[in-house]
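Complex shown without one protein chain; remaining protein chains in place.
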Amino acid sequence: MAANQSVTYVEAINQAIKEEMRRDEDIAVWGVDVIGDFEVTTTLGILEEFGEHRIMDTPITEEGIVGLAAGAAFAGLRPIVTLMHASFVPLALDALFLKLGCNYQEWGYAFQLPVVVMTPVSSGIGMGADLALSPEALVVHSPGLKVVMPSTPYDAKGLLKTCIRDDYPVIFMPHLGLYNDNKQEIPADEYTIPLGKADIKRKGADITIVTYSRMVLTALEASNRLSEEGIEAEVIDLRSLVPLDIDMIAASVKKTGRLIIVHEAYKRGGFAGEILFRLIEKAPELIKTLKHDIKRLTAPNISLPHTAYLEKQMIPQVEDIFRTVKEMF
Amino acid sequence: MAANQSVTYVEAINQAIKEEMRRDEDIAVWGVDVIGDFEVTTTLGILEEFGEHRIMDTPITEEGIVGLAAGAAFAGLRPIVTLMHASFVPLALDALFLKLGCNYQEWGYAFQLPVVVMTPVSSGIGMGADLALSPEALVVHSPGLKVVMPSTPYDAKGLLKTCIRDDYPVIFMPHLGLYNDNKQEIPADEYTIPLGKADIKRKGADITIVTYSRMVLTALEASNRLSEEGIEAEVIDLRSLVPLDIDMIAASVKKTGRLIIVHEAYKRGGFAGEILFRLIEKAPELIKTLKHDIKRLTAPNISLPHTAYLEKQMIPQVEDIFRTVKEMF
Amino acid sequence: MIEQVPKDILQKMYRDMVTGRKLDEFFLKLAASGDSDKDVPHRGAGEEAVVVGICANLRKDDYIKVTTRTRHCLTAKGMSIKDVLATKSYRDQRGVGGHCNYYDHEYGIIPYSGTLGEDVMVATGAALAAKLRNTDRVAVAIYGDASGNRPSIHSSMVFASAWKLPIIFVIQNNQYGMGTSVRKSYAIEDLSDRAKGFGFPGKTVDGNDVLEVYEVSKAFIERAREGNGPALIAAETYRLYGHYEGEGQKYRPEGEAEEWSKKDPLPRYTKQLLDMNVLTKSDIEKLDHEIEAEIEESMNFARSLPKWKIEDYHKNCIAEL
Partner (left out) sequence: MIEQVPKDILQKMYRDMVTGRKLDEFFLKLAASGDSDKDVPHRGAGEEAVVVGICANLRKDDYIKVTTRTRHCLTAKGMSIKDVLATKSYRDQRGVGGHCNYYDHEYGIIPYSGTLGEDVMVATGAALAAKLRNTDRVAVAIYGDASGNRPSIHSSMVFASAWKLPIIFVIQNNQYGMGTSVRKSYAIEDLSDRAKGFGFPGKTVDGNDVLEVYEVSKAFIERAREGNGPALIAAETYRLYGHYEGEGQKYRPEGEAEEWSKKDPLPRYTKQLLDMNVLTKSDIEKLDHEIEAEIEESMNFARSLPKWKIEDYHKNCIAEL
């Protein structure tokens, strides 16, 4: 076994794509400005290594980026396509929902449809309303789409490799706010992480914090502060929203007796409601034994503004989690 | 007071639009084939009465239909625009979510944005996957959008008139499957119904069925059968999803001790989760006193097929509600 | 012109047109009999020449997506009558398409999209794959005049032109989208001008003349196959029936349908073939019977297959995620 290596989140993503492209010639990448070197770029060096038949800058036509991927997969490619910000999911939602999510189900998996749509959430980092949407609720609602939102370099790499090998569509949503901040030791040897398995990022017996993506880090920070006050939070990182690891959530809540769900997306119709309903379906008796009512912390039902310092305040902060959890004791 | 009149659902909608257009010259209507006489038409006779400056057939460009409405409202019109099927919501979602839902909030309501987007749900009536989406979860997630889904001619007319008078965007979603089926006596005199007030369509003490749109009728039918078995269901018709009348839901559930939520939309990420979370936030203690765990009945997380007889079976049926409710006793 | 077209192609096109026509009529019966859903048929009889003329230039491994109104012409691309009818009556064991939605991976038939125009991007994606995989396959995307204004089609043109993709866009201009005349939704007289804005060639053809469709599409398809990029064909034809059966059609100027029905492509082509002695009257009668028999037989075969059941459909979707 080779030694570990220390990588950023964006490097982990870049490695996953390149490793898979080496393994499988049918993989091709396209998206707006995937070749050049910008803050959003995850695909540096691919042109140099694989040539221009494997990576292409597209015209700014998000609908087309995804729509073409469906057809290219129908015709034998395994596209990895990018939308520069997850805020562009609405622009391509027909293609995502109907072409990728629904149509192949109808056709009985008579053909495979191996497409990865990679699109970073850019919420809470001062991008302004139009670019700051965390749109997971929109794709989670679609039949047939898997939805993956990693929080660490290790997870990002292992999950993305699994997504790329999946024979059916996956929406992979990293978080732009994590790209360069947190280096992590990851194995130099190949590894993959299965979808549908959540990860306990911190063990604790007093309360379960269910979250995903960047909010995992926020929750961990809050948990450290809570620990100083004698409250030990268990932080569950969902990693994939679809499939959802409801078993792990139920087991943890059974243990702690308290649950708070945290996400960056707008509250109304956000993913928290789905988690809650799944929990009740999974463990109907559990809810009566809880020591406190279930809470959610999310962006409010108010447009994120084009104002970095305000926008940041609208996303759950360490302080918000800390305070809300404390109030639950 | 004039006598009552007996109207179909589609006639009620047609009356609401015409009455408001008489009242307010700034109202104009556009959409694909709004002038001719098709199964989807709600706007017959408007051309004849108001002329071609007030109603226009558009090119098939749903994105444009909604996007233009935002600009026209900015510039002083009060557009009522249609998307022929609610399945087209994904096509226009950027305009709905960002231009209508978010942007005016940011600008501090410095200007009004009076737009009604009218788009019928065409689910469960054999239209095939692509046209059968019940997309309320997609718009409910947007800040700043009201969402209205009436179940009867009386409600459709009274609610739509309120929507048209609203100075901010409303998504009005009638159900195509109701257009011609159920005549109802409604007042000949003008009336409006406020948004945010649910309606108890059937009183009962044993279980609360929360639903909206066409499923209200299905629930009522099931309730009649349940009544024969000694179970009296209370059927709450939400009428508007945003704003949500959580008070009425909580009061009813407090009374009955049992709750089932029914909708036509896909289960995962559907509106049921939001209702549940709002209920827990509103009345956290209530959940521990329930006589049975909360259920939801929805379309499964599987694409509706292009096969009328299969598609219909995928939407909750009278029999499904009947059986599921019975199991809760 | 007709003299230069190989006889077997002339005959194939004739068979395809007749098959299409007879299937369109058969679909009506099927809907009435309850053997397919009682969907409201969107008839396409009289518009066969477009698909048929184009398909005569396509290989089995090329890709195509047609409109819902011309699904009766899919045998021209190779799909068997058996598969068409099995799909139509929800007995195709591969999937539950049916109604207006057909698919045949083997023959490169891309499912139609109920949200009009979105399938054109899918076809363009197939063309991209054809290119990136170093094949000489081409893709054809046929869509209606009204659909031609969908943004997804413009996006397809943007990609196809910027990347020189092997795709032929075809506007099946039957003069109406539901009740809206094509004159109201376009400011250009000649719909093939749309290509000028994107930088590739376009040409308008008499869509009721299968030979003209054949010739023009042949040139464009060869050009695309050789790596020279996309083209647009605007094929002028006419929707002889209502948008769906039973709709009032008040929007039609008087006499218009009658005028156009004189240009019905099938009798017109039949006459040409007779004049040229490519076919005799008795050939034609024989073929008529042959195809009718094949349709009957295929339907009987289809009936022997199980109709999709909801449980099977659920199973077929592998697992709810």
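Read from first to last, the chains carry the letters A, B and C; within each, the first residue is number 1.
As a convention for this text, a contact is a pair of C-beta atoms (placed from the backbone, for glycine too) under 8 Å apart; a residue touches a chain by one contact, two chains touch by 3 or more.
Predicted model only: the values in this text are computed from it and were never measured.
Every visible chain touched by the undisplayed chain in the complete complex is listed here: A, B, C.
Checked against the full complex, the candidates A:G126, A:G257 or A:P284 give a single residue touching the omitted chain, namely A:G126. One of B:M21, B:A69 or B:I321 touches the chain omitted from the figure, and that residue is B:A69. Checked against the full complex, the one of B:E11, B:D33 or B:E106 touching the unshown chain is B:E106. Across the interface with the omitted chain, chain B contributes residues 26, 28, 53, 56, 58-59, 61, 63-64, 66-77, 79, 94-95, 98-99, 103, 105-111, 143-146, 242-243. In the full complex, chain A makes contact with the omitted chain through residues 32-33, 35-39, 57-61, 63-64, 87-88, 90-91, 126-131, 268, 300-303, 305-310, 313-314. Even with one chain removed from view, chain C keeps its contact list with that chain: residues 149, 151-152, 154-155, 158, 161-162, 164, 184-189, 193-200, 229.
Keep in mind that, in the parts below, only the chains that are shown with their structure count from here on.
Here the CA centre of chain A is 31 Å from the CA centre of chain B.
Chain centres here are Cα averages; for chain A and chain C they lie 41 Å apart.
Counting partners per residue, chain C has 96-97, 101, 113-115, 118, 151, 317, 321 as the residues that reach two or more other chains. Contact of a single residue of chain B with at least two other chains is seen at positions 90-91, 129-130, 268, 300-303, 305-306.
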